[in-house]
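In this view, the complex is presented without one of its protein chains, the others remaining in place.
Then we have subunit A:
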Amino acid sequence: GKNEYDLLVIGGGSGGLACAKEAAQFGRKVAVVDYVEPSPQGTTWGLGGTCVNVGCIPKKLMHQAALLGSALKDAQHYGWNISQPVHHTWSVMAQGVQNYVKSLNWGHRVQLQEKKVKYFNIKGSFSDPHTVRGLTKAGKETVVTADNIVIATGGRPKYPMDVAGALEYGITSDDLFWLKESPGKTIPLLMSDVSLECAGFLTGIGLDTTVMMRSVPLRGFDQAKKTISFTTQQQMASLVTEHMESYGTKFLKRCFPTKVEKLKSNRLQVTWKNADLDTEETDSFDTVMWAVGRAPNTKTLNLETVGVKTNSETGKIIVDASEATSVPHIYAVGDITEGRPELTPTAIAAGKLLAQRLFGQSSELMDYDNVPTTVFTPLEYGCVGLSEEAAVQRHGSDNIEVYHAYYKPLEFTVAERDATQCYMKMVCLREREQRILGLHFIGPNAGEVIQGFALGIKCGATYPQMMKTVGIHPTCAEEVTKLHITKRSGLDATVTGC
């Protein structure tokens, strides 16, 4: 056709790159434009999107650093003689993490080159339904035309607009992972998956950390209807935060910030309202980090010009089951799309399937049901399927059975670690075959545990099938195959002995 490319992908993140590389496999002419608008604090990064640069990857690595801190304590019980005190140096960790992320940026560029995908580091916006233009860093204008366009520009952290000083003095997750120096005494606000994960590892590496939350759970923090945001799971959220509290993270409950000011010492003073006591309180911190949700990156795309419809409330792009927008030949995948989970693996899968449908004669649509996920708080929470609340809502509490158990990981015994919050529950239909609707697990390596069970649920696993599966001993995961106490019975759900 008259267009230069078969496919243009706007956004070089998880979804965008997966889609582009898949399309290239079919011998198509593909281009990717990626651009990172620096954060208000000036942070920027390379190709790869949120996950690689300011999301999953650095987050899990810093979580690992914190877990290793715990391991050092455990090790003494297992006979390792480590002289006290033990210190953590932020810059060593940050450099290790940042170097690895940079290697991934490099890897992505190499991959695009190998697959003959053209890459433009420009901030693209639509000028017509088949044309995107943008300026390179040097100021040169570039125009790209394509038969099909996929928007995968993701999201960026929000700032609270009603708190004075929020923008000038606060940072977000965009900045945290790239800090060269320790953030010191930090206050992540407000309670969300991101703030809890960050607070978790910051505490784990020895920093004084306080999480502020309006209430439990926090309305409006569900990222999308289909996201299993654990803040909607009251029971699981409580267990996770209880654990964090027992390990030193401070929580300010039922409080909300009103202003942030800079002190002469260069520290930051945060003022907040305590809703319970109806008082105003202050404290000073080295770092104020906002984690109040993410906003879709659509403002500079010029979507109105081409008529791509967005959700008026969230600003996200509305797509149908085939990832198509309201404009023919324009599609969207990933965090930018309305009603989808904000997860890397779903973006990747959706991006690949889209490319296969466009260029590979496939008609397979993305299945967004039963997507497993994990929150990497100090005590991890993994889940797949429906929450207990959602199951009750959908089927009625009389029609569901919840099997649950409090267990103790073997490794905690010698280490003398508290396992009070190690917990799992399986939500099943009560009738006939007792199909499993959801599985929830709090404990170490939650992601590793849940992944395989997610497969089972995809196969329509039932409670009897789970009970027929023999456990692997000794692991935490085997307890899933032994669940037998129901919430309904009111019996003590603590696992006892072999």
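We adopt the following convention: a contact is a pair of C-beta atoms (placed from the backbone, for glycine too) under 8 Å apart; a residue touches a chain by one contact, two chains touch by 3 or more; residues count from 1.
Rule of thumb we're sticking to: contacts and distances are computed from a predicted model.
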{"item": "Undisplayed chain, where the name is taken from the UniProt record, one of \"Photolyase/cryptochrome alpha/beta domain-containing protein\", \"6-phosphofructo-2-kinase/fructose-2,6-biphosphatase 1\", \"COMD9 protein\" or \"Thioredoxin reductase 1, cytoplasmic\"", "value": "\"Thioredoxin reductase 1, cytoplasmic\""}
{"item": "Options A:Val36, A:Ile57 or A:Ala419, residue touching the unrepresented chain", "value": "A:Ile57"}
{"item": "Interface with the unshown chain - residue positions in subunit A", "value": "51, 56-57, 60-61, 64-65, 68-69, 71-72, 74-75, 77-83, 86-94, 96-97, 100, 205, 343-346, 349, 367, 370-374, 382, 410-411, 413-414, 445, 447-456, 458-462, 465-466, 468-478, 480-481, 496-498"}
